[in-house]
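Working notes, beginning with the structure itself.
Of the protein chains in this complex, one is absent; all others appear in place.
Showing chain A:
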Amino acid sequence: MVEKRGLLTFNSKPVIASTGVTMGPLEMKKSPFGKYADKGYDDERCGLKTNEQGHAKMMEDACMIALSKVDKTPSDADFVLMGDLVNEMTPSNFCASTIGIPFVGLFSACATSISSLLTAALLTEAGMSKLSLAGSSSQHNAIERQFRYPLQYGSQKAATAQWTASAAGVATVIPYIEGAPVITCGTIGIVQDMGLTDPLNMGAAMAPAAADTFKRHLEGHGTTLEDYDLVMTGDLGKIGFELFRTLLDQWEYNTGNTLRDAGAEFYGKHPEFLAGASGSGCSASAYLSEVYDKMLAGQLKRVLLIATGSLMSPLSYQQGDTIPCIAHAVEIQMK
């Protein structure tokens, strides 16, 4: 039976009018997505006192850049929907306090890049928003500290470990206009838990969630893999992406070259980043920079973006709980 729950279709065709992407110094230097970013910083803290303040600043700049590209100011925006990974999402809260736009904080871990876009599209579809900002961000130092060891602590990381990216990606979502990528439909994920417990192998924990949402999206919306120019997962990393591919192969999808993973590609071939990037800024900045630019340029016509998030906390895994994971999908088309 085809699962029909959790499917979203946007008949009014809300569009992504512009994007703003900011990245930390390491990402500007080492990431192939760095050249698509709107702004980079010389300093991980953006010249501020703490990592968390730098985190908020990256988000704020991304919002302002996205707004300025459509010649708008924060007072023109109806809603801002965003989130991050720090406790209680304080960077997003402080960013929202600075820009002063009606704000809803969203947490889907690293899948917030998509859940925020879908929520903005829903508000637009309902006719309640003429202009909404949607996005997510992460900052390496702030997030590593929250979930792992102190930054300078010497521990040997396995090949499965991922590096939290310092990046922010924000999109402006408005009612339909010509010449902008349209958010046509989406799928809200069902939390998957395969009983994995290693927080340094999150890609493996998240891959089943991505595969499940992928399958539900295609079956629910009646599309095939061949309909898409690109299917891009968020931050599965090299190991998780391989598992995702294997799951799809087992379900007999002809995966070929349409699949990509932002996390696995985020730091190019640099071996010191092990399995690749993670963090809610990773998928947001990759989708809203390279993918968005290529859609505008007409190189990509129809893409499916699936961002995954692992919904655990340091407390939950220290108490021996498994890692529940979510994946949300959004389909974007350029006419």
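Note that in this section a residue touches a chain if its C-beta (ideal position, glycine included) is under 8 Å from a C-beta of that chain, and two chains touch if they have at least 3 such contacts; residues count from 1.
We take it that contacts and distances are computed from a predicted model.
Set against the options "Quinoprotein dehydrogenase-associated SoxYZ-like carrier", "Oxidoreductase", "Stage V sporulation protein AC" or "Iron ABC transporter permease", the UniProt name belonging to the omitted chain is "Stage V sporulation protein AC". Residue A:Ser155 is the one among A:Asn11, A:Ser75 or A:Ser155 that touches the chain missing from this view.
When the missing chain is restored to the complex, the residue among A:Lys4, A:Lys49 or A:Lys269 that touches it is A:Lys49. Among the residues A:Lys39, A:Lys130, A:Arg145 or A:Lys301, only A:Arg145 touches the chain that is left out of the figure. Interface with the hidden chain, as seen from chain A, comprises residues 49-51, 145, 149-160, 194-196, 201, 204, 208, 239, 242-243, 246-247, 250, 272.
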